[in-house]
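We show some of the complex, not the whole, and keep each chain where it was.
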Amino acid sequence: GDVMANEKVAYRLKWLINASTAGDVYALGQGLFSEQGLDVAVKAGGPERDAIRELELGYAQFGVASADQVIRALAKGASVVVLAQLFQINPLQWIYRADDFSLAGVQDLAGKTVGITYGGNDETIMRALLATAGLDERQVRLAGVRYDYTPFFLKKITVWPVYRNTQGIFLSDKLAAGGERVAFFDPSEYGIRFVANSVVTSQRMLDEHPQTVARFIRALLAGWQAAMAPASEAAAIRWVGEHDRDTSPAVMRRQLAVTRRMVRPDPAIPVGRIDRAAWQQTEQIMLRQRLIPGPVNVIDRLRPQPSH
Amino acid sequence: MILNRYICVKQKGKPKAPNPSTLRAGSFCEQMIECHDITFRYPGAEAPLFDGLDVAIGTPGFHALFGPSGAGKTSLARIISGDIDGFAGRVKTAGDMPCLYTFNRERLPGWSPVGRHLEKTSPPGRQPLRDELIDHFGLSELMGLRYSQLSMGQCNRVNLLRYLLQDFSLLIMDESLANVDEPTRQTILYKIKSLFPEAGFLYISHNVMEVSQFCDQIIVVRGAHKSPQTARICGQDHRVDRPLDNTALERTMLEIMNAA
Amino acid sequence: MLHRRIFQFFIVYLSGIGLLFGIKLVLNLSDYVIPGPVGVWQTAQTEFYRYMGDVLDTFAVAVIGQMLSILMALGVGVAGRRATWFGSFIKVAAYNVQAYPIVAIAPILFILLGDGFLTRLFIAAMICYFPLLLSVIGIMSEPVADIEHFYRVTGRLRWQLEVKIRAFENLHKLTTVVSGSATLAMAGTIVAEFIAANAGIGYSIRIALYQSDLSKILVALFTIGITLSLYQGALELAGAGVKKAWATG
């Protein structure tokens, strides 16, 4: 009934378009947005981008941000609301060479050189992890890293942060080609449920255009749901591949498989469910590490999942 | 010596200049050039180049600055024209229009031919004068050439010509014709004298004969160690339509050579 | 002329890549640290045309950025050439703006300009203009007394003429630095794409870096280098042409 003709909105992703954004480009490519009367510009993100800033400046109406970004923004008075949580499990993990040692618990990190991106959420996660095991920086050597993996390749840093579903795949391929096996260290196995990518919009957008928000999130989650279905793998690969020309379909297929496990770990949980407890824990961790000056009650910013 | 009759210097410490207040009022008949008690030392130089130097030239006309190399002709010229400051003393030149200083190392802009440059730099209404000068300076055939294509003397002539087209009360020509052949130089000097009878010129040259023949007053700069530092000699001020008295000319030359 | 440049570029490139292979051999590094010749060759075959397209895209922005930065450098250089308060203020401003690394002000740029073509162009111009500015200020603040004297004493030396004289007398230096700045414009555009775009060779390099694919980077560097050598050669020819035209035309 209320379908308007091609309302234009912009959707700023957190990162470049790859398997981590499969649902987003799927919804676009399969015309799910236009079915809802929306003309969506899906824009790739990157480290210099900030979706929440763009919401406020009007450069975007919707965006993807990780929980730490949302909480920081709230702490500084941004009026942002969370519409959906795309990853139920945070894909941020640490890779290491399985032949050199194995990490069966946080304690095993002792004596290792662990890469973190200072200022990034992997730093927060690693510090929280270490705190749970009572380890401190004298026992674990933290080393700042960037996108350049050479220190890991040269074994200067032996435990390296990666996005398990994307970098994790091609890094294990590379090392496998060199005859080496890898393993991953997953914080969520040790009780750290730091929330990753979520869909956000501004409070004003929600107040002034509730219908548009509803239609957007409906189309987007439908896209994610379909893209995560094994049956639509070919279509998902096609739409991702349209932007990500540097990853072969074979690799992408494996990336999608891992992504699926993180977006839909349990078929009972609907795509996009907001894990309120995990959000609360994320805020607690950030408070404890003094990354925000005081509580922001992020819980109040989580919008109930619309039915679809 | 006959010399003393012709030296009309002002001794240091005995100013003979008219009362400054009269000068300021402008009622007094202005001197063409008047330098009084000039003391100047180049920064970094040991001794002053001028020490209480006085120069006066009363009337417009074609005058000269003469003296051995290094005596200070260029420096004095640039003090008179206002190009150098930082000297002590007083300098005045007559007339409402500026005092221009031109020297023989000036270059022309390289991007346009000589003819166009002259057109662009001559004030409105001076086209006839320009054409006449170009003709008499022997430059008619060079109007299409650029600076880099001129011989040294050609460049000197073009340079002098463009100054002559400007508004000036006094034009100081520092060896402006030093690289021009004698016949051309003579033609040019006669032409200047006949075309600009009202203006003042101060011609710097090392050619004693030329200076004696063409100039009215000749200021000889004698160097800082001599006293007085300048001498003034009266020249023949010859014009093209008058007879030249060769004996007088030779006497002038002698006087100049003695004074220098 | 041009084919000499290409030949020389090949020498440079092959020496560089030879050095890398040498290091690989000596330190016995695996292919994921430094790819082998075969891997690079294969990547070249699959990616060369795509990267060439990207480079041309970048190149187009770089050319516009270079022109912009020449204009900016001339403007600031002319305004800042005098040893006056204003001149030194302009210089302080220009120098400070340059000192702030683009990476640091990228967020501010995004706030001001959005993230489109403009930002990319602006970053390219910023990186390219400063070296030009330094030369222009040096040249423009030094009088050419033998030529300017006439204009000054006759009251004709307006700033346009002063700039013209000094530019003409330093034409060789100006053309050298302008044609050399093509390189900076290219580097600047690549950096801009790296930070702020989703097209161009800078963007492709960024993706290759995220995928830790040094072969792709080596191929990209090749396409950049060859394009630049050609452009450089063309600009130098153009510079010689300008000199000739202004001096004799």
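Letters are used for the chains, namely A, B and C, taken in the order the chains are written, and counting of residues starts over at 1 for each.
Here is the rule we use: contacts are C-beta pairs under 8 Å (C-beta built on N, C-alpha and C of every residue); 3 or more make two chains touch, one makes a residue touch a chain.
None of these values were measured; they are calculated from a predicted model.
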Fill in the blank from the handout: Copies per chain type over the whole complex, in label form, give A x1, B x2, C x2
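What we mean here is this: only the chains that are shown with their structure count from here on.
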Handout entry: Chain separated most widely from subunit A, comparing mean CA positions
Key = B
Fill in the blank from the handout: Reported most central chain by Cα centroids is C
Handout entry: Top chain pair, ranked by how many C-beta pairs fall in contact
Key = A-C
Problem - Inter-centroid spacing, subunit C versus subunit A (mean Cα positions, whole Å) - result: 37
Practice task
Provide the C-alpha centroid distance between subunit A and subunit B, rounded to the nearest whole angstrom.
Solution key: 86
Exercise for the section: Please give the residue numbers of subunit C that touch subunit B in the complex, ascending. Expected result: 146-147, 149-150, 153-156, 164-165, 168-169, 246-248
Problem - List of subunit A residues in touch with subunit C within their complex - result: 16, 43-44, 46, 48-50, 53-54, 57, 59, 147-150, 153-154, 167, 170-171, 174-175, 177-178, 244-247
Exercise for the section: Give every residue of subunit C touching subunit A within the complex, in rising order. Expected result: 30-33, 50, 103, 106-107, 110-111, 114-115, 195-196, 198, 204, 206-213, 216
